[in-house]
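For this view, one protein chain was removed and the others were kept in their places.
Which chain is which? They are A, B and C, in the order written, and residues in each are numbered from 1.
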Amino acid sequence: MSANTFGTLFRLTTFGESHGPAMGGIIDGCPAGLIIDNEFVQHELNRRRPGQSGYTSPRDESDSIEFLSGIFEGKSTGTPIAFIIRNTDQRSFDYDHVREAYRPSHADFTYDSKYGFRDYRGGGRSSARETLSRVAGGAIAKLLLKEVGITVKAYVQRIGEIDTAQDFSIEQLENIESSPVRCPDKAASDKMLTLINRLKAEGDTAGGVISCIIEGVPAGLGEPVFDKLQADLAKAVMSINTAKGFEYGDGFNAASMRGSEHNDIFIAAGAGKIETATNHSGGIQGGISNGADIRFRVAFKPIATIRQAQQTVNRIGESVEIEGKGRHDVCVVPRAVPIVEAMAALVIADHLLRNRSARL
Amino acid sequence: MSANTFGTLFRLTTFGESHGPAMGGIIDGCPAGLIIDNEFVQHELNRRRPGQSGYTSPRDESDSIEFLSGIFEGKSTGTPIAFIIRNTDQRSFDYDHVREAYRPSHADFTYDSKYGFRDYRGGGRSSARETLSRVAGGAIAKLLLKEVGITVKAYVQRIGEIDTAQDFSIEQLENIESSPVRCPDKAASDKMLTLINRLKAEGDTAGGVISCIIEGVPAGLGEPVFDKLQADLAKAVMSINTAKGFEYGDGFNAASMRGSEHNDIFIAAGAGKIETATNHSGGIQGGISNGADIRFRVAFKPIATIRQAQQTVNRIGESVEIEGKGRHDVCVVPRAVPIVEAMAALVIADHLLRNRSARL
Amino acid sequence: MSANTFGTLFRLTTFGESHGPAMGGIIDGCPAGLIIDNEFVQHELNRRRPGQSGYTSPRDESDSIEFLSGIFEGKSTGTPIAFIIRNTDQRSFDYDHVREAYRPSHADFTYDSKYGFRDYRGGGRSSARETLSRVAGGAIAKLLLKEVGITVKAYVQRIGEIDTAQDFSIEQLENIESSPVRCPDKAASDKMLTLINRLKAEGDTAGGVISCIIEGVPAGLGEPVFDKLQADLAKAVMSINTAKGFEYGDGFNAASMRGSEHNDIFIAAGAGKIETATNHSGGIQGGISNGADIRFRVAFKPIATIRQAQQTVNRIGESVEIEGKGRHDVCVVPRAVPIVEAMAALVIADHLLRNRSARL
Partner (left out) sequence: MSANTFGTLFRLTTFGESHGPAMGGIIDGCPAGLIIDNEFVQHELNRRRPGQSGYTSPRDESDSIEFLSGIFEGKSTGTPIAFIIRNTDQRSFDYDHVREAYRPSHADFTYDSKYGFRDYRGGGRSSARETLSRVAGGAIAKLLLKEVGITVKAYVQRIGEIDTAQDFSIEQLENIESSPVRCPDKAASDKMLTLINRLKAEGDTAGGVISCIIEGVPAGLGEPVFDKLQADLAKAVMSINTAKGFEYGDGFNAASMRGSEHNDIFIAAGAGKIETATNHSGGIQGGISNGADIRFRVAFKPIATIRQAQQTVNRIGESVEIEGKGRHDVCVVPRAVPIVEAMAALVIADHLLRNRSARL
């Protein structure tokens, strides 16, 4: 019900503005007895951190997490797990020039329209820095999923017009972190880097597409009719900054296929197990997981802050010119990989718990 | 929070199985004083009804709605509006052959996996007939939106490989109902019909894409960070049967664009009004409407029931052959137009009420 | 979250006005595989029905329930269970005299204040007839509880100034239905009947107190900090028409006790089981059930409709005199027994499911 809470039973509530004292959140509904691996959580946060390579914003924050509750002797207690991440590098003067101006395709105008005023420092609540809390929450969700053999992995499939034409399995993603753009296709990865360098020189930005695979999900997760698994996944990732599209299985391509092509034939896989011969469905049928890998993709637009002069208006409608200053990425898509994984993990963890009530 | 309830303040809960006594639902949270135009609601239901043309399933149900509560002297009272639509044409014998078999790409296997058994008659709860209740709920939402000048209209953009290359404005959709496939482009419409006829002969099915436009939404609707307007729209439409993808604004195409191309420049539109010169954003920025038309698209896979023999397995993993019987559409995309509109209307109505708490 | 929905996982949504076409509701979240005993549900509804004795309102409605969904071959399917109960005896002319007048201590004035107008026929949504749907929902909850050995039983402890000084165990309530006032103490029961007869003659009404016992609840139900078991029970019963107070365990009396008196000492009960020697706590400690009987009480005010002339005002503030007409009870407390049980059963069923997520 709450705009800053995600999930039904495994729930994450986030808070924090880009240049306020801290980001953070509360995970409520984590079952008791889960070993909380702090290093893993911090590792996930580091994956999201800017300044990991020359290709992303050099804002260097330690982003170190402090847990405030819900953990005792290394294990979750069943009570809310709160955490904060202090904002240590708040150069708010960088943003004074946008106090009055509405940056094109940013949330300045809409926040003012909604709330009457806004925390204009670094985008305030609309900053992508908010996703830090999602990654922290998602890390706890991943720990829960690990207990039942579920793995969530994502990779960059496209940056700008460079697209790896291939599909990858989760095993092929093992060395994904060695690619600075998190693309497992070496050739495509190199081209993406070349593109980013060119755009950096031009003061421009690029979008892209992320593919995500969830392996090990048992058949039965998903809650028709409104909380179908794909519906909750769609909401989860479409709530990430700059996401513009979601598809699962064959997605938009399915629109051009015949039923006879798209149908996944069931086969007996031995030991009473039933599988599908193909996976056009992307692991979900009728809104419920069928045991196959869940596969979905998310499209991201290019980020709005460019290092070129742009025309816009200010609060009172006067024409002003604006140009991106401060620290900004050319392409955030590689950094969005852990965010997409986090949101997917939150959805699956939630549905895992919800499914406990499916039967007598 | 409930799997069969959609919305936060303007809430629809639905019930009903394809071959049970009735479909229906409850709308809770509709403000008091709204004139309930029964004819309009019935008209919307009729738009979803099968058998409207030779191209859709000839199941002929009157689908007439009965309101049970929440309306007094023609107006909403602020209490729950319940409605039912009796299932009058329940030929359950049509479905006996699927009692044990798992139809490919249907929800038979996943429902059994989740619940241990299922109402196998006509798909039970997983039947698209469930969307009847959504259309009824959406009709009430549309009446509410009309009061504040908001219009929701959708049309078929693609069926199979036939795509109208054009974008349409809401004004151009005025005669949309005269196209049997609900495509405003006459040439494309004709090709789509030809395709459907061919597939009918072949016993095959097709998917497609629907475009939706929401006009008149004031700036300010949407609730960051998780209930961003696009996130709720994505969830809404991805919960419709056979939906496989969602995008808004430039969607997946935005992934290939530059920031300098994609950014929507703000301009003063007179009388203190601020607008964008272009609408790559699809009417939403930072998760909040900006006053421009909201535009999104939904991809649908071809329906799974085909009139061709298919291999599959039954509950105990034995190989069986199956072939679609009974009444089935070649392509449900035209009939999904009112469903998409209904879900979009529910989202906007909900956010309209939620936004009443945005400011002191 | 919705005003007409109760529960988190086991959820009841109700609808219906006293003189509209039907009362009804939807139970969402009932686990699949529960045998739905229609006769038991109807029996519960009959227990609530007016006209069971000379002491309650002679409105004679069959109140027969029709299930519309969620049940297949006699068992719950895991999908929403919808039901309706037609209103067959709608003598709306009885209420024409209150169309404009505000009856003292009724909801006429407050509904008008909130919604701007109201369905004035028989109290509309504010009628106690709404509790029919609660009893139906509670009956399903009771069937679920029975599966795990939990029983909910209530009885009348007080009517007006007549109070049975005793506490009863659940076993002593076996013949409770043979008392026309549902009080297990024969002497008190007789005095209550005498009081009711006298008040009937006087055209006056009485309130009372109901005691409820829930037996067989395992230790561990309840969700601190806000959804403590007593908090949810309090909300549940305080939402019943005319309820004025709630207490559990020693309740208001506990306020006068010493810690040394009130504390329940733990003892080993054999086989590793731990119990309390006394039950001042009423079966709940720290918001969580401790395995002892849960005991609570609910106070009801006398109903507002009396057969005496009363002064009041109408919508425009003019002085008018009003006198109760139509069919009205002298004391609804005996009929509230199944309603209190139903609300308690809904709470326990919900917490039973919620507790499934407490541990890894």
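The working rule: contacts are C-beta pairs under 8 Å (C-beta built on N, C-alpha and C of every residue); 3 or more make two chains touch, one makes a residue touch a chain.
Only a predicted model underlies this, so the values are computations on that prediction, with no experimental measurement involved.
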| item | value |
| --- | --- |
| Contact with the hidden chain (one of B:G137, B:P224, B:G251 or B:P334) | B:P224 |
| Option touching the unshown chain, where C:D28, C:D63, C:D185 or C:E247 are the choices | C:E247 |
| Contact with the hidden chain (one of A:R47, A:R103, A:R118 or A:K142) | A:R118 |
| Chain A, residues in touch with the chain not shown (by the definition above) | 1-5, 8-9, 11, 13-17, 20-24, 26, 28-29, 32-33, 66-70, 72, 75, 77-82, 84, 114-119, 124-125 |
| Residues of chain B (touch criterion as defined above) contacting the omitted chain | 1, 9, 29, 31-34, 78-79, 144, 147, 224, 353, 356-360 |
| Chain not shown, touching residues in chain C | 1, 3-6, 8, 14, 102, 104-107, 109-111, 113-116, 125-126, 130, 158, 160-161, 199, 204-209, 218-228, 230-236, 238-239, 241, 243-252, 254-268, 272-274, 276, 280-282, 284-291, 299-306, 308, 310-313, 316-319, 354-355, 358-359 |
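As a working rule, only the chains that are shown with their structure count from here on.
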| item | value |
| --- | --- |
| Chain nearest the overall Cα centroid | B |
| Chain A-chain B separation of Cα centroids, rounded to whole Å | 26 |
| Chain centre separation in whole Å, for chain C relative to chain B (CA means) | 39 |
| Residue numbers of chain C (touch at least two other chains) | 1, 29, 32-33, 78-79 |
